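Apart from one protein chain that is not included, each protein chain of the complex appears where it belongs.
Per-chain numbering from 1; labels A and B assigned in written order.
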Amino acid sequence: MIGLTHYLILGALLFVCGLLAILLKRNAIGILMGVELMLNAANVNLVAFNHFSHSGSPGTVKLDGQLLAAFVIVIAAAEAAVALAIFLNYYRQFRTIDVEQAIGLKG
Amino acid sequence: MLAVGNHIALDAALFYLFAGMTGASAVGVVACRNIVRAAVCLLFTLAGVAGLYFLLNAEFLAAVQLVVYTGGILIIIIFGVMLTSTSPFSRFEPRTGEVILSLLIGSMLMIALVLVILHSPFPTGDAGGRASNTIETFGQLLLGDYLVPFELASVLLLVVMIGAAYVARGRRAKAAILMQRPEGG
Partner (left out) sequence: MLLHIAIAVFFFIPFTSVIGMLGIWGERRIAARIQSRLGPNRVGYFGLLQSLADGIKVISKEDLIPAGADRVLFRLAPYLTFVPVFAAYAALPFGPDLSFEPRLSAGVFWLLAILSVEVIGVILAGWSSNNKWSMYGAMREACQMVCYEIPLGISIIIGVMTAGTLNLLQLGNLQGGGIHTWIVFRNPFVFTAFIVYFVASLASNKRAPFDLPESESELVAGYHTEYSGMRFTLFFFAEYAAMFVVAAIQSILFLGAWNDPLGLIGYEHHRLTAIGQPHALALLIVNLAAAGIFILKCMTLMLVQMWVRWTFPRPRIDQVLYVCIKVLLPLAFVLLLGAALWQLFVPERAGVPWMDYQPWNVSNWVHNGFGGAWITQMVLAIIAMCGVSVIVGWIIYAFASGRTDHQRLSEATAIPHTIHLHTGLAASAASTNR
């Protein structure tokens, strides 16, 4: 019987993998991938809680978790676009996408 | 008609299938040093999460996840990888000390989260049956209770579109405008 804890543990795994990707990747786009993993983990949590919570009255359908997850997806899309624009500028400036080279304050 | 036991077995099988795909691909994103392979692993993670949304009775959200995440954000990421890679197989190696420290932090966080999840009294059990038409409720909520966030999200997307196009414009075009060079076409 699949319960809430199964989904929450999966969400925790996704979150930790996202965190490891942010810590371990030197490619800036790899860090962006880690951020997307963490956002997906939060979304899985939200939708799982929405499915397994007892709604108020039996007639209405509560979709607050799904709506919040939808807004998180929208904001993730916006953030990915801006992040890519920044990475492109970074690449043009430093000729490399390695974030270890971003050690100066000028430029 | 399906027996109830068969239904539960099908649910469990599908959950383990999608969760296995998602978890394994997430580990693959971290482990793959070739950035394009990491992007493909991210694709399978996002597709697995969409499958999990289907199991959680969130059909519209699953379709949104596929359209926006795999059909939008992942393509942005792959475009970024292709535009910024010096060679197709370049890889950056983190230092060994960093790897050990990161794995330590990651495992500590995982253990802490799992312990919290297992020992917390969450309300368990299904929600009130399988709702058949979530989309109508979704639409009514978006234009009803959640109207202000909806409009703010559209303004945010407009601002991001303009901003990203401006930031990623490049210096050559700016130099051409500054030097007033007549551009053909």
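Please note the rule applied: a contact is a pair of C-beta atoms (placed from the backbone, for glycine too) under 8 Å apart; a residue touches a chain by one contact, two chains touch by 3 or more.
No experiment lies behind these values; they were computed from the predicted model shown.
Among the displayed chains, contact with the absent chain in the complete complex occurs for B.
One of B:Thr45, B:Thr70 or B:Ser102 touches the chain omitted from the figure, and that residue is B:Thr70. The hidden chain makes contact, of the residues B:Leu17, B:Val36, B:Ile117 or B:Leu157, with B:Val36.
Within the complete assembly, residues 2, 6, 10, 34, 36-37, 40, 43, 47, 59-60, 62-64, 66-67, 70-72, 74-75, 78-79, 82, 88-89, 132-135 of chain B touch the chain that is not shown.
Everything below uses one rule, namely that only the chains that are shown with their structure count from here on.
Measuring from the averaged C-alpha position of chain A to that of chain B gives a distance of 6 Å. Every residue of chain B that touches chain A in the complex is listed here, in rising order: 8, 11-12, 15, 19, 22-23, 26-27, 29-30, 35, 38-39, 42, 45-46, 49, 52-53, 55-58, 60-61, 64-65, 68-69, 72-73, 76-77, 79-81, 83-86, 92-94, 98-99, 102-103, 105-107, 109-110, 113-114, 117-118, 122-128, 131, 134, 137-138, 141-142, 146, 149, 153, 156-157, 160-161, 163-165, 167-168, 170-171.
Listing the residues of chain A that touch chain B in their complex gives 1-10, 12-21, 23-30, 32-34, 36-37, 40, 43-44, 47-48, 50-55, 58, 61-64, 66-67, 69-71, 73-78, 80-82, 84-89, 91-92, 96-98, 100.
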